[in-house]
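Got a structure for you, written out below as structure tokens; questions coming shortly.
Note that one protein chain is taken out, while the other chains of the complex remain in position.
Let's look at chain A:
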Amino acid sequence: VQADGTDGNCVTFVLHDEDHTLGNSLRYMVMKNPDVEFCGYCITHPSESKINFRIQTRGALPAVEPFRKGLNDLMGVCQHVLNTFEVRLLPEERRGL
């Protein structure tokens, strides 16, 4: 992860060894944050596996905060999906199949 930007509000993170899998889902979670003015990602070159992930915030919020919140929210989503899926796999649920 590297970060560079003019002030703390607009930051471009360079994520190595990542592609659309994390990029698009993280972009969706960050966009759901009302403090974020702009969020996008791009793959600099298809031969290199790294993405440029840019966040611009409204007001004086440092851009690292929505990034962190997006990652935490995505973890929360995955955890809930995993729990729901595993509950459905239990024998008593399956008996209804």
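The rule we apply is simple: a residue touches a chain if its C-beta (ideal position, glycine included) is under 8 Å from a C-beta of that chain, and two chains touch if they have at least 3 such contacts; residues count from 1.
Heads up, the rule we're going with is that contacts and distances are computed from a predicted model.
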| item | value |
| --- | --- |
| Record-based protein name (UniProt) of the chain missing from this complex, from "NADH-ubiquinone oxidoreductase chain 4L", "Origin recognition complex subunit 3", "DNA-directed RNA polymerases I and III subunit RPAC1" or "GPI transamidase subunit PIG-U" | "DNA-directed RNA polymerases I and III subunit RPAC1" |
| Residue among A:10, A:43, A:61 or A:74 that touches the chain left out of view | A:74 |
| Residues of chain A (touch criterion as defined above) contacting the omitted chain | 1, 3, 15, 18-22, 24-29, 31-34, 64, 67-68, 71-82, 84-86, 88-89, 93-94, 97 |
